[in-house]
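Let's turn to chain A:
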Amino acid sequence: MSNTESVPGGTLTRVSEDSLLRVTDLSLGYGEGADEKRIIENLSLTVGNGEFVSIVGPSGVGKTTLLKGLSGLLKPKAGQVVVGGGALEGPHRDVAVVFQDYSRSLMPWMTTRENIAFPLQGRGQKKPLRNKAADEALDAVGLGGQGNKYPWEMSGGMQQRVAIARALAYNAKVLLMDEPFASVDAQTRFDLEDLVIDLREKLGVTIMLVTHDVDEAIYLADRVIVIAEKPATVVDVIETGFGTHRDQVATKADPRFQDARGRILTRLRK
Partner candidate 1 sequence: MRTLTNVLWRLWLPVLLVVLWWFASANSTNLFVPPLSRILGVMGRDFTNGVLLQAMSSSLSNLALGLLIASVVGVALGLILGETKRLRLILDPYIHFVRSVPQSALVPLIIGIFGLGSASKIYAVALACVWPILLNTIDGSLGVEVGVRRVSRVFGIPRMLYYRRVVLPGAMPQVIAGIRVALPIGIVVMVVSELFASNVGLGFYILHSSSTFRIPETWSGALLVGVIGYVLVIGFSLIDRQILAWYHKSGAR
Partner candidate 2 sequence: MATTTTTPMAFSGRPSVNWTLTFQRVITLVVILLLWQFALMSGLLPKITPGVPDIVTSIFTVVTMGNFWVGFGYTLFAALAGWLLSCAIGVVLGLLIGTVRPLDRSAALIVEFGRAFPTIALMPVMMLVLGATTNMKITMVVLAAVWPVLVQSILGSRRLDPGIVSTATVFQIPKGLWFRKVLLPSALPFIATGVRISASIAILAAVGVEVLTQVPGLGRLITLAQEAERWDNALAYLFFAGIFGWLVASLLGRAEGRLLRWNRQSDD
């Protein structure tokens, strides 16, 4: 359990048999022809069933673009994203997303319950059923009984919990998180991080987190994928090996944590 020293590229073969999300030679960008601008180039990675993977990179490296590509919001220029056996053509039933800006991803005209149940309504689920699912999801994120509140009646941290609950209720195989804790204060951030760890331990969801925060990336993940350069590609992969249980103080004091931190920061400073 102490293979913090895993080599870049070695991960590609590790879980390929039961990998849930496989990205091969993915290139993403905007514009066509001469105007084309590549943001991501030849990026490959896999995420195994039940795994928690962080993608960390400096600001402006193209993390949001990558997330758009992984969630089917942006068509690849080259390469492909495979989820649960099929290549991704667009937004996929097996992929749910928690966006960074909760205030712009929760619909202010819906109560929290309606927000969570809305994707299920889109799937044609009957009202009692989807409301039940929504209430269960609210319970899971520690907001039991708050279904009738509107997002703007809640704090930022609570709103982000609602966004997480919505992704949970969607019952997707992979949960993508785009800097989900970037817009909240430090204490709330720790609480949300521990909530995610807790949810993963209990529900066994597969999570891919995109962040610029190195500590957060290491603290939460089984594996940290470092992306850098322009256009961005994978420059390092680190196994954390902390297991499913973590602690804000103990884990962060762990020498492996410090090692990984040093290694990533050095890598990003290049």
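Everything that follows uses one rule, which is that contacts are C-beta pairs under 8 Å (C-beta built on N, C-alpha and C of every residue); 3 or more make two chains touch, one makes a residue touch a chain; residues count from 1.
Selection rule, in plain terms: all candidates are chains of the complex that A comes from, given by their letters.
Note that the coordinates shown come from a computational prediction; the quantities given were computed from them, not determined experimentally.
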Since the rest of 1 or 2 are in the complex but keep clear of chain A, which one touches it?
2
Could you pull out which chain A residues touch candidate 2 in their complex?
68, 71-73, 91-93, 95-97, 99, 101, 103-105, 107-110, 118-119, 121-123, 150-153, 166, 170
